[in-house]
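A short worksheet on the structure shown next.
Missing here: one protein chain of the complex. Every other protein chain is in place.
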Amino acid sequence: MPRLLASALQLRRDPRILKLPPYLSLLCIIVGVAWLFLLPLDQYSRRTYISENALLPGQVHTYFSGSDQNVFRAYKHEVNELVNKSNAEINDKLEPIVKDIGLKTARQNFTYRAAGHTYSGENLYAILQAPRGDATEAIVLVAAWENVKHEVNKNGIPLALTLLRYFKRWSLWSKDIILLITPDSIAGPQAWVDAYHDAHNPSHVASLPLKSGLLQGAIAIDYAQERRFESVHIVYDGVNGQLPNLDLINSIVNIAGGQMGIGVALQEMWRHNNGYSDRLRTMLRGMLKQGLGLASGAHSSFIPYHVDAVTLRPFGEGWQDEMAMGRVIEGSFRSLNNLLEHLHQSFFFYLLMQRERFVSIGTYLPSAMLVAANFTIMAIALWVKSGQPAEDASPNTKSETPSSTAAPPTTAERDLFLPLGVVALIQSLSIIPLYLFNHAPEGFLTPLFFTFAILNTLLPPALSQLLTTLPRSPTSEHQYNLIKSFSLLLLGMFLSTLATLNFSLALITGLLASPLTFLQPYKTPGARIAATVLLKTISPTAVLLAAATYWGTDVASVLKEGAVAWHICGTYSPVVVWCVWWPAWVATGVVVLGGRGNNRRAKAKTT
Amino acid sequence: MRQLLPFLSFLWVTFLSSCVFPTTASSDYHEQLNLRPLPLSALLASFNFRSNTTFSKFEKGNFRFFPRSLGQILQHAGTRELHLRFSLGRWDAEAWGARPWNGAREGGTGVELWAWLEAETDEEADQKWLTLTNALSGLFCASLNFIDGTRTTRPVVSFQPEGDHAADTDMQLLYGVLPHEVVCTENLTPFLKLLPCKGKAGIATLLDGHKLFDASWQSMAIDIRPICPSGEECVLQIEQTIDMVLDIERSKRPRDNPIPRPLPGDQLPCNTSKHYHSHDTCFPLDHSKEEWTLSQIFGKPVKGTCPLADSTVPPVCLQVPNSRSVFVSKDVAEKKNPDGVSRCFYISPETELELMLPRPDDGASTDILTPETPLLYAERSFTGHGQERGGVQTILRNPSPDAEVEFIYMETLPWFMRIYLHTMEARVAVQASSSNNKDRNSRSDDINKSLIQQVYYRPALDRARGTQLEVRMRVPPASTVFLTYDFEKSILRYTEYPPDANRGFDVAAAVITILSPGEGEGGAEAGAGARAAAAAYNLRTTSLLCSLPTPDFSMPYNVIIFTSTAIALAFGGIFNILVRRFVAADEGPEAGLAVLVGKLKARLRGAAKGVKR
């Protein structure tokens, strides 16, 4: 291996190679983005298929109909009487109903505090024990009292109750069925699933008095609309962009579309003519949701625990009634009930662009990796460059890297300590914004943000001044190169790691940070001013502001969302913004503005 | 419906209602069916078949009622006492109360086997155990032969011999369990074959795979023990028991149409008091008391009695309050027992027994016996997530307001669950009501210390034997105790995984043996060798599903190749540098990229020349 590298290393001597990296990394970015836009084409995306044979979706006849509708109406009356009641009253009313069905019920209290608000409530859940089973496995049916848009789940809750009553009559269940009724769609399910896996903080979330076996899957009903519906909207994004097993989505698509003749929509694409633009839009929406990493429904908090879950939401004007919705869920439960092993066959990393087309990780990952790679390439290039004596990079005197240096080791020897120190300092500084924005109460967020933005613009010049006025020998171009090299290396490293956890977030951050690759200290004032302006415009704060205004909200609410998600669901997008992107930006800023100091001194010497 | 006449008489029968059986060697073959309606429209049917044979006959191989096939196995494997269980489902103690036979005739999910073998050394015992399991697996069509060394344990205090054994014989207790075994019809058939009437006559005719395995909970048990009544010859007693809890509603469905289609709207029992009640809106009244007959539940009435059976023992008993009226077919003698909660029915060998429990008039408050509360509720579950490590948490609740419960908690875990005993702790759930914190903590601490009294622990050895853990502990009255410990999931060789590796591995139920009060202390004083006397009550928790980390089964070759390549690269690189000598770049023969580049240049030059010409 060393010999291979050695022969490759010969190239390093060639000065032309050193001109290459910027273009190379530019190429990487361009290819990476272009790649993304190729994906919706038929050649690159695949038709979905079911790889877990045990699921057998749509193979069973569903009997949920007839007089069960009478029961549904009755339950609906009960639920309607509870609208605008307090959480405790609701549970007091629902619990006896569930008990009458013959289920074991229990309750759980939770209280979260985030961004100065308190999110508290009481979960009600009931376990339908598998008739011949032994509490080893379970499936969850979630019906949140309110969906993410805070509409009361007026049809979902009665439907869930009726379904459980219907399920009780069957003797074929091989897994327990858990009905979970939560006051809201984010905190409640999170608290419950945390406590179910004993990953909860007892001071905020009560432990569960009643438990069953391993959770094999979960389906959430979000059925607030009163009129008859046309098709079902499948919401599948989990916290931090984790996704449920593709087989689950496929089986539901199969059951709803194939068996019941109900359309299926994804990512709020209500109308989808399987064309390029619609596919692309679906994919991009999916990526954006994934990148933000927020909880998109009651199912989201299950997915991090390797419990595959989706939310089903009827929409549109049609002739399908609650019973049809019930049959869809019945069919899905029968499929999950068939499972012998935990869902593991199909894909966990995919981008859906239509209900029956997807791209798997192998196809799309390169685009994010290329974007991440451009930073690494630049970092290596800068490293090599910093190894060369500053005087002349002319090809004739073979510019040596220290590996086989002719000069006495002190000159071309890299002085690593200052650059390392600077990068480490900036990285450690990044804790401050993270802490501030995650712990400030909502009221303070706006002023805090703007003060931080101002400080943020002042920070790079201040740091570069500090560097130039160091007691030690003035920081050389090499050291600036090294600073940038290290920060880019870190950025590339974090992003490529992130790409495996949350592809979209990595890609978005990478694209936003990509200009940092090319910014360098410029000699001419015009270029420097331009660079400075560009630098300011791509600063995280500016981008946040722009994004907030584009989506018509204010920064405070964005930050609040982030803080809430961070405290309740453990969304790590804020960490990425403040501890990955921001330090890289600051470091680049230092480098870009840093050149100035040296030149000034040079001028002073001449005059 | 054919005309039935209510039949009343007050005849004293020397019969104790179920649960307690006189272990006297009375007449040779008994059989009896006990029916007990339970809350939530469930029905407990427990069949009991019992026959004895004297040792002398047994030794001579002269079997009358005792099944020959089993007898020969016992003789061959030197088994003194044998207990075999096939169980399915879970007993819902919250709703159904205490277990039949005080839990003495049931096992955890799957197959459970324990036996006392005549053996001086462990090796001999293992040898005989192997023989026994293999023979039984053949006899019962169950994969009992999979009870190998890793699944066999030797409990110290949990199990006590039920029979009377001579003091001098040295016996060894071996215990094996197969939680993953699915009990089904192929186990029932051989079970019935062991009966004198082979299930052709008597109450055994009711036993039908479809009904039995549609039950919410069922347990088949075989117990063989020697009994030496004073002054008589010792007999070997075999007792076969089948307990099942049937869902009346479900069992009443006709065999040809088992699908629970929704009832027609008008037949739906509704709560008419609701203001919104109308023809298309109906708040359901579930579990309405409904009538049932034997043939509805079991598909057929009892076809006479087994002629070999002791006729003084009533074949069928029903446990409902005497106030409730029961219809039976003609020439069936009903005898109410003075205890007021049970009645028995006598029939002649030829007649059919049909029995009907009419729907009680809604006024009647006590239409069924209120189930007695068990001594202890136990619930076991996993804590934590991920496939690296986890914990086991058992919640033990003592319902009685004044009496404390002392019991032995036994776990047999597979070796790939590496439990950390030092993390095991038992704590009483503290009531939030209690006042000042510090005081409470201190009190709860010293309570917690006194919870666990003795621990018998045999750690697992990789691929050799499983963990065996027996904890003798007590639960104070009216309190709940959490018993928790951590474990680590080890990753196996890829050949050691079952085909459905991602399903996980079943972990056997924990066996809880409650010591009858009074004897507990004695045992405690007696120390490690404590032979705590017969258990007052047994219960078993549900089994668990433990998911292990799995390797990729599809690529052994790739892994071998990649790893070898990595090693080769390092090895080659290091020894390359070691053995070669240095020269300056311009010395010695050309090598590496430079050569290629040079050749290429030469080629191009040549080509260019060629073009010029």
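Letters A and B name the chains as they come in the text, with residue numbers starting at 1 for each one.
One rule holds in what follows: a contact is a pair of C-beta atoms (placed from the backbone, for glycine too) under 8 Å apart; a residue touches a chain by one contact, two chains touch by 3 or more.
As a convention for this text, contacts and distances are computed from a predicted model.
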Q: Refer to UniProt and select, among "ribose-phosphate diphosphokinase", "Trafficking protein particle complex subunit", "GPI transamidase subunit PIG-U" or "Copper ion binding", the name of the complex member that is left out.
A: "GPI transamidase subunit PIG-U"
Q.
Going by the contact rule already stated, which one of A:Ala88, A:Leu172, A:Ile380 or A:Val575 would touch the omitted chain in the full complex?
A. A:Ile380
Q) Just one of B:Leu285, B:Leu421, B:Ala478 or B:Leu600 touches the chain that is missing; which is it? A) B:Leu421
**Q.** Option from A:Ser496, A:Thr517, A:Thr541 or A:Thr588 whose C-beta touches the chain left out
**A.** A:Ser496
Q. Taking the entire complex into account, which one of B:Arg151, B:Lys211, B:His385 or B:Arg540 touches the absent chain?
A. B:His385
**Q.** Hidden partner chain, residues of subunit A it touches
**A.** 1-2, 5-6, 9, 242-243, 304, 306, 342, 344, 348-349, 376, 379-380, 383, 400, 402-407, 409, 413, 489, 493-494, 496-497, 500-501
Q | Touch residues of subunit B, complete complex, unshown partner | A | 385-389, 415, 418, 420-422, 457, 459-463, 490-495, 549-552, 555-556, 559-560, 562-563, 566-567, 569-571, 573-589, 591-592
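One rule holds in what follows: only the chains that are shown with their structure count from here on.
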Q.
Quick check on the complex: what are the subunit A residues that touch subunit B?
A. 1-3, 6-8, 10-11, 63-71, 73-75, 77-78, 100-102, 104, 129, 131-137, 165-166, 169-171, 197-199, 211-214, 305-306, 340-342, 344
Q. For subunit B, which residues are in contact with subunit A within the complex?
A. 40, 88-90, 92, 94, 109, 213-216, 247, 249-250, 259-265, 267-268, 270, 274, 276-277, 280-284, 286-287, 379, 381-385, 391, 393, 500-504, 506, 542-545, 547, 569-570, 572-573, 576-577, 592-594
